[in-house]
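Pasting in a structure now, in structure tokens, and then I'll have a few things to ask.
One protein chain omitted, others in place.
Coming up: chain A.
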Amino acid sequence: MVKYFCCADLLKSTWDQVCIAFWQRYPNPYSNHVLTEDIIFREVTPTNCLISRRLLTKTSRAPRWMERYLPKHMASSAYIIEDSIVDPQKRTMTTFTWNISHARLMSVEERCEYKINPENHSWTEMKREAWISSNVYGLSRAIQEFGLARFKTSISKTMKGFEYILAKMQGETPSRTLAETATERARETALAAKEKAKDLASHAQKKQFV
């Protein structure tokens, strides 16, 4: 069983600007979960399309209830591949993104198509499709539901990040306010402190056993 999801999005920037921003979108204030980014293949085809493969490392936290079904030392990050084709003649960009880590547990495949908005040529429309599946016996449905929910929240982050970079490119002050940034910082600091405390606690526990 595969969960299918489809939605449309709109970016109020030209297709050219969106493509330029696509290559510069990390880091942005909404991409703290993206740890590394690399181009590992790139070529211009004889038909003048640009094809690229990007390798990303992202943090991947499983929810509590899922943790006990996972291998104890499972990496807390995942490798993602994002292939893309930019066709400057047709003015289309197509991307296909999927995880190559933990794929048996949960596989998320996403396809996006960026085109000029037919009603307003200075805007770009996106069609986003996703296929979410899991092969964990007895849990696949629950994991797929979780994956879909998380995928939906990630879309809003992606879009905010995109808009942030587009605004920055166009020399505007990104709409994220100082207060918003401060709240985010505070949240991150709190999270870091919590992680550190957990770490200390587990060290302390280990020592007890020695």
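Definition applied: a contact is a pair of C-beta atoms (placed from the backbone, for glycine too) under 8 Å apart; a residue touches a chain by one contact, two chains touch by 3 or more; residues count from 1.
The rule is simple: contacts and distances are computed from a predicted model.
Undergrad: Assuming one chain is omitted from the figure, identify its UniProt name from "phosphatidylinositol N-acetylglucosaminyltransferase", "Ribosome biogenesis regulatory protein", "TP53 regulated inhibitor of apoptosis 1" or "G-patch domain-containing protein".
TA: Looking only at the record, the undisplayed chain corresponds to "TP53 regulated inhibitor of apoptosis 1".
Undergrad: Can you list where chain A touches the absent chain?
TA: Touch with the absent chain occurs at residues 4, 6, 16, 19-20, 23-24, 26-27, 34-42, 44, 48, 50-51, 53, 55, 57, 79, 81, 83, 85-86, 88, 96, 98, 100, 107, 109, 111, 129, 131.
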